[in-house]
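Of the protein chains in this complex, all but one are displayed in their positions.
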Amino acid sequence: MGNTTGQLFRVTTFGESHGPAIGCVIDGCPPGIALAAEEFAADLERRATGRTRHTSARRESDAVEILSGVYEGRTTGTPLALLVRNTDARSKDYERIARQFRPGHADYTYWQKYGIRDPRGGGRSSARETTMRVAAAVVAKKWLAERHGVRVRGHLAQIGAIAPAAHDWAAVEENPFFWPDPGQLAELEAYMDALRKSGDSVGARVTVVADGVPPGWGEPVYGKLDAELAAAMMSINAVKGVEIGDGFASVAQRGTEHRDGMGPDGFLSNHAGGILGGISSGQRLVVSVAFKPTSSLRLPGPGLDLDGNAVEVVTTGRHDPCVGIRATPICEAMLALVLIDQALRHRAQCGDVGEVAPRIAAAAPDGDEGHG
Amino acid sequence: MGNTTGQLFRVTTFGESHGPAIGCVIDGCPPGIALAAEEFAADLERRATGRTRHTSARRESDAVEILSGVYEGRTTGTPLALLVRNTDARSKDYERIARQFRPGHADYTYWQKYGIRDPRGGGRSSARETTMRVAAAVVAKKWLAERHGVRVRGHLAQIGAIAPAAHDWAAVEENPFFWPDPGQLAELEAYMDALRKSGDSVGARVTVVADGVPPGWGEPVYGKLDAELAAAMMSINAVKGVEIGDGFASVAQRGTEHRDGMGPDGFLSNHAGGILGGISSGQRLVVSVAFKPTSSLRLPGPGLDLDGNAVEVVTTGRHDPCVGIRATPICEAMLALVLIDQALRHRAQCGDVGEVAPRIAAAAPDGDEGHG
Amino acid sequence: MGNTTGQLFRVTTFGESHGPAIGCVIDGCPPGIALAAEEFAADLERRATGRTRHTSARRESDAVEILSGVYEGRTTGTPLALLVRNTDARSKDYERIARQFRPGHADYTYWQKYGIRDPRGGGRSSARETTMRVAAAVVAKKWLAERHGVRVRGHLAQIGAIAPAAHDWAAVEENPFFWPDPGQLAELEAYMDALRKSGDSVGARVTVVADGVPPGWGEPVYGKLDAELAAAMMSINAVKGVEIGDGFASVAQRGTEHRDGMGPDGFLSNHAGGILGGISSGQRLVVSVAFKPTSSLRLPGPGLDLDGNAVEVVTTGRHDPCVGIRATPICEAMLALVLIDQALRHRAQCGDVGEVAPRIAAAAPDGDEGHG
Partner (left out) sequence: MGNTTGQLFRVTTFGESHGPAIGCVIDGCPPGIALAAEEFAADLERRATGRTRHTSARRESDAVEILSGVYEGRTTGTPLALLVRNTDARSKDYERIARQFRPGHADYTYWQKYGIRDPRGGGRSSARETTMRVAAAVVAKKWLAERHGVRVRGHLAQIGAIAPAAHDWAAVEENPFFWPDPGQLAELEAYMDALRKSGDSVGARVTVVADGVPPGWGEPVYGKLDAELAAAMMSINAVKGVEIGDGFASVAQRGTEHRDGMGPDGFLSNHAGGILGGISSGQRLVVSVAFKPTSSLRLPGPGLDLDGNAVEVVTTGRHDPCVGIRATPICEAMLALVLIDQALRHRAQCGDVGEVAPRIAAAAPDGDEGHG
């Protein structure tokens, strides 16, 4: 609801793109988790702009200050408050558009909803907000890994019309695109350079997976694990679609093809993407997300001004030609936040249920370690 | 959360497929809405099984009893409780599978989560639950129409590999498939008959739209209108994917192509599907939903029993060869429930904001009245 | 919020005093609890009217039907829906007052809030609603007792100016007043008979306690255990005050007197009432509740009609001369509902925290087994 996600591990974010700071409060965090301010750096760096020529040139240090909830290096169970000061906000880039509604942006809808909007860098609707999702998820990922052995990962699965021809998890973190096929990197670089030169942008697909999720997480019927994953992903800026497992490909499938068989040695396939009836099955969770192309372009587009007059909108600020590129850590973050929340809710309601037999093994993932 | 959907117009459903009854409680309903028990019949009939040979043979009367919240024909603002008795439950059909985990079903995950499950007809995981979503949405649709002129509609947009070649809203309610192209009905009938005869099932795509939604509904950033629509649709049984507007097609689009221009006469296109930054833009809301093929088949599939032994599962109960066929009213219901909830939340927070200029007209929809 | 209490063990009640039925849905109930419809009878009988001449003559059978959430005698973790049909509603008693606002009632405020009200028996504002609180708490009490050894009890602690001179828990359930001093029963009977004859009513104080609550339940800072107990008690019809431990007596106490010392053998006293900083201390929880005198009297009182004219209001329906008498099981119910909810929330967040030393024993309660 509003600016809070999660029912028990509740993350509330605040802050505008060009305001003094962004931050979040995590309420309901389990106590006793070792946590230092330095631990946020790695994931924030993965999400950050300005690290390569393929993302916006804005360069924030994204130094996290822990304001509360940690004592002698461990979480105390009281609210964990994190703060990141904005340092590289250039509001003058946006002065011209303070009186414009840019096509494809939230300018007009914020204006209609609130009767007021902060136009500096998109204000609250900026992807800058996702910094705090990633920060909050650092805590979630750590608890999930330590307590349940859950591993959350992701990769870019399509950019424009280009899809990976091979899948190598090891390659994903070694290129600026989170791309799993190292043989395509030269092609991608050239594609992105041409795109940037053209002034246009392109969409992308991101796939995130979680391995090691035990069966039983998810609350039927409206609090289904897949329902909350769908909301979490769709709440990310620029997302237009979410799939679980085979997703829209299921439309053309037969039941005999889609339903995942089970045998004494485990599941035989994973078309479901690890969720049945809204509850995790113990298989790999597979979520795929569609990002639209960036609307902020230096190529002019038809917009309006506050008086309702037509204007040619040209955006000269610093922007990503493909927002999907930096989106992998954000999608991972939302996956982790949903999982920890559902894990805590499951423990609350079903903590009396002991080990339940038979426990079935996950299907062997495709390829080396497999992909989503 | 759990079995409740909505923050202010809160619908809590209960009941198992083969239990004595299903029902719901609507809390937070606006007072003064004229409401009679008879008004539920039309939409429940649209969702019901047993009306044509293309859906499950189970035939419930689905007579709604209003237990509370209505006085002298009007809602009082106190909880509206609706009850539907189950009358055509044949639990013996399921006795054999009480000790089996069917492939592609929630049997195994409920068992792992709760350590106990009601196997009769799928228990709580049955699509029977969606009856009450449709019932609750009758109230929502009425308020939305009377108070805001919002119209919610939907149609089947794909079944297996067949997609409509034409779009005629008037045709949708005149065939058992909610199919918008009357010229394809013979083909569809033949396709479904062959499918039923084969014992297999197939997936489907449903598109639902809302016209007349004013700009401003939706709560950034986690309570975005599209985020809540995604959750609402994904919470429906068998759904594997959700798209807003162009959805996954956005992945291959350019920014100049996707972003919807604006002019003094209104929006120039609607790739966004009526939502920008999580807030309605005043354009048609367009949501598309992927349904997997039914897993309950008389064709045997590899399953397990409670002892972990392999079993050939054959489902002889009454099932839909394509659950998507009856899903149109369910998707409409979830759309209406999300809209009324967001409308109330918007009124709560932004009730002080008066008319905001400029108000832009929606793009002219495609075709006659246009489709999603 | 609204008609739902609890965050994880969520009880939503519905139904009007003279409508067809009252009921509740319990969502988030732990699975595996043995439960039969017969188990509700004992507590509902304790709360019911019509059992002695000291309460309203309305006589409902209060037979509970379990509509969902139980399979083969055990809760399944899906919504538990309970239904009680109203059978002895005499709406004609209220016809006259359909156009009157009775002094001291919710008639006027419901009218102002909703623009419509169900006047039959007070509609939703009737104490009939509390039937379902007691029913829901039967499940909560059972889980608390079986899982944690928690025992919830209560007694009337004052009626008008009469307070118990002695305390014997064994006596409480053996008289219609839940009165702990068996030596005062004749006095009380006479007092109540005179009161009933006079046509007037009187207030009462109820004290409820919980023994065996482990330390650690309660969520600082707004979800404090005492804060939620205060809300729970104040949500009961006719309640005007709530105290924890020494309550208002604390105002005149010194710090050296109030603060409960601790020693190696445990706490030395329990002025705090078992809660420190919003979290249970492991001592007896002690909550005291003030009930106002019934406003429904056959003695005329100054009221208004719908046209704003003065009317002499005389209430001839069946009413309790002291609502507090039947309130003990209701207060117990709310105590139990708050406890199970906080227990589940504690397990969710702090389930990783093992046994913590030192665990201090509760102070020896006063008297035999002690009172609140």
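Chains: A, B and C, in written order; residue numbering restarts at 1 for each.
What we mean here is this: contacts are C-beta pairs under 8 Å (C-beta built on N, C-alpha and C of every residue); 3 or more make two chains touch, one makes a residue touch a chain.
The structure displayed is predicted, hence computed values, not measured ones.
Asker: Write out, one label after another, the shown chains that touch the chain missing from the document.
Answerer: Every shown chain touched by the left-out chain: A, B, C.
Asker: Which one touches the absent chain: C:Y114, C:W143 or C:Y191?
Answerer: Selected residue, touching the omitted chain: C:Y114.
Asker: Since one chain has been left out of the picture, which residues of subunit B touch it in the full complex?
Answerer: 8, 28-32, 77-78, 147, 220, 344-345, 347-353
Asker: So which bits of subunit A touch the chain we can't see?
Answerer: Listed in rising order, the touching residues are 2-4, 10, 12-16, 19-23, 25, 27-28, 31-32, 65, 67-69, 71, 74, 76-81, 83, 113-118, 123-124.
Asker: If you put the missing chain back, which residues of subunit C would it touch?
Answerer: Interface residues of subunit C facing the absent chain: 1-5, 7, 13, 101, 103-106, 108-115, 124-125, 129, 158-161, 200-205, 214-224, 226-235, 237, 239-248, 250-264, 268, 271-273, 275-282, 290-295, 297, 299, 301-304, 306-310, 324, 346, 350, 353-354, 356-360.
The working rule: only the chains that are shown with their structure count from here on.
Asker: Between subunit A and subunit B, two touching copies, which fits better, same or different residues at the interface, with half of the numbers shared as the threshold?
Answerer: Since more than half of the residue numbers are used by both chains, the interface counts as same.
Asker: Given the contact rule stated at the top, which pair of chains has the most C-beta pairs in contact?
Answerer: That would be the chain pair A-B.
Asker: Farthest chain from subunit A, going by mean C-alpha coordinates, please.
Answerer: C
Asker: Mind checking the centre-to-centre distance between subunit B and subunit C? Centres are C-alpha means, answer in whole Å.
Answerer: 39
Asker: Go ahead and note the Å separation of the Cα centroids belonging to subunit A and subunit B.
Answerer: Whole-Å distance between the two chain centres: 26.
Asker: Using the touch definition from the top, which residues of subunit A touch two or more other chains?
Answerer: Residues 220, 350, 353.
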